[in-house]
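With one protein chain withheld, the remaining protein chains of the complex are depicted in position.
Per-chain numbering from 1; labels A and B assigned in written order.
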Amino acid sequence: MPSTLVVLDLVGIFVFAISGALVAVRKQYDVFGVLVLAGTTGLGGGFVRDVLIGATPPAALADWRYLLVPVAAGLVTFGFHSTLGRQERLINVFDAFGLALFCVTGALKAGDYGLGPVPSALMGMVTAIGGGMVRDLLAGRAPVVFRSDLYATPALVGGAIAVVGRDLGFPLIMVAGTGALVCLVLRLLALWRGWRAPMPAGPSSV
Amino acid sequence: MPSTLVVLDLVGIFVFAISGALVAVRKQYDVFGVLVLAGTTGLGGGFVRDVLIGATPPAALADWRYLLVPVAAGLVTFGFHSTLGRQERLINVFDAFGLALFCVTGALKAGDYGLGPVPSALMGMVTAIGGGMVRDLLAGRAPVVFRSDLYATPALVGGAIAVVGRDLGFPLIMVAGTGALVCLVLRLLALWRGWRAPMPAGPSSV
Partner (left out) sequence: MPSTLVVLDLVGIFVFAISGALVAVRKQYDVFGVLVLAGTTGLGGGFVRDVLIGATPPAALADWRYLLVPVAAGLVTFGFHSTLGRQERLINVFDAFGLALFCVTGALKAGDYGLGPVPSALMGMVTAIGGGMVRDLLAGRAPVVFRSDLYATPALVGGAIAVVGRDLGFPLIMVAGTGALVCLVLRLLALWRGWRAPMPAGPSSV
C-alpha cells in the first residue's frame, strides 16, 4: 500500500479505537477492557473482512504499527476520557473520516481477492461498520448502527463507487478519492441534518 | 450444485431471512437493520461453517442470487411485517424446512472439505442453527435456541444421517433426502408436541 494510504488507514484505526475505548470507560471496564475494545473497534472490521475473503492472517497481525495505534488510542482515552468524552461532535467528524476511508479500502481489497462488485461493496461496508458492531457486542449492547442516524448506507455507497469505478477503468486514486468523499459528505450531512433510515410502519405484532 | 438443490437452498435462506427481519422490526431497527438481520440470519450459518472449514470466500459472496434473496425477504418483511408476524405457525413450518435443508447441505459440504463424520454432522447443525444465533446476538439477546423446543437436535440427527449414509456408499440423493426428512419430521413433531430438551435438575447454586 502507498504510504499515504497507510497513514490514512492508521488515522482511521486511531479514531475508531477511541470510540471503542470511550464505550469501555462508560461500561467501567478496567484498562485491559479499554485496550481490547480499542483494538477490536479499530481493527475488528478489517478482521471480519479478511476472515470472510480468506486473507488470513489479517494484515494488522503482520505489521506492528497496526497494533500500536489502537494501544496508543486506548491509553490516551484511559487517561483523558473525561476531556475526550466532551468532544463528541469532533469525534463524530473524525469517525466519519474513518468510515469514508475504510469503506473504500475494504471494498478494493475484496475486489483484489476476486469478489464481484456487489459483494465487494458489501465487504467495504463491513470493514467500515464491523469494528463498531464488535465493540457493541463486547460491551453487551445491541449494535447502535441499527438505530443511529445514517451510517452504513454512506459506507455502502462509497465502497460501490470505488469498485465500480475501478472496474470501469478509472484511475485508482480517483475512484478511491471519489468514493471516500461521497461517503464522507453523506455521513456528515446525516449527522448535521439528523437523517435516518426509514423505520417499519405501524406496530410490530410479533 | 444441482439446480434443484440451489432452489431449495434459496428457499431456506428466504425463510430464515424473514425470521431475522421480523426480530429486527420487533427491536425497532431501521430498514438497514432489518436488511442486515435478514442477511445474517439467512446466510450466517453458512458463513460460520465456511470460515471454520476454510471454504473462503463463502459461496454466498460469489453468487449474487444468495445476496438478493435476503434483501428481498428483508424488504417484504419491512413492508408487510404486521401480516407476517401473525403467521407465526406458518413461518415455523417453513423454518423447519430451512433447518432440514441446511443441516444436510452443511454436513455434506464439511465432508467434502475432509472433515470426519462427527465434525461434519456438527457443521451441519452449525449451518442450520448458526444464522439464528447470529441474529439473536445482533438483536442483543441470548440465543433462543438454548431454551426453545427441540431445534438443534433434529439438525444434528439429519446431518449425521446424510454424512454417514454417504460414507456407507448410499446414493447422494437418497441420503440427503432421508436426512432432511428425518430432521423435518422431528422438528415438526417438536413444534406440535412442545418437545423440549431436558433441563438441569434442582436449583443452580452458581
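Simple rule for what comes next: contacts are C-beta pairs under 8 Å (C-beta built on N, C-alpha and C of every residue); 3 or more make two chains touch, one makes a residue touch a chain.
On a predicted model such as this, the values are computed, not experimentally measured, just so you know.
Checked against the full complex, the candidates A:5, A:67 or A:144 give a single residue touching the omitted chain, namely A:67. Only one of B:86, B:147 or B:193 touches the absent chain when the whole complex is considered: B:147. Of the candidate positions B:7, B:62, B:172 or B:197, contact with the hidden chain is made by B:197. Contact between chain A and the unshown chain involves residues 22-34, 36-37, 47, 51, 54, 56-58, 61-62, 64, 67, 78, 81-82, 85-86, 88, 137-140. By the touch rule set out above, chain B reaches the unshown chain at residues 51-54, 113-116, 118-119, 122-123, 133, 137, 141-143, 145-147, 152-153, 196-200, 202-206.
The definition used in the following text is that only the chains that are shown with their structure count from here on.
Annotation, chain A versus chain B: rotation angle of 120 degrees from the Cα superposition, expressed as a multiple of 5.
Chain centres here are Cα means. That of chain A falls 29 Å from that of chain B.
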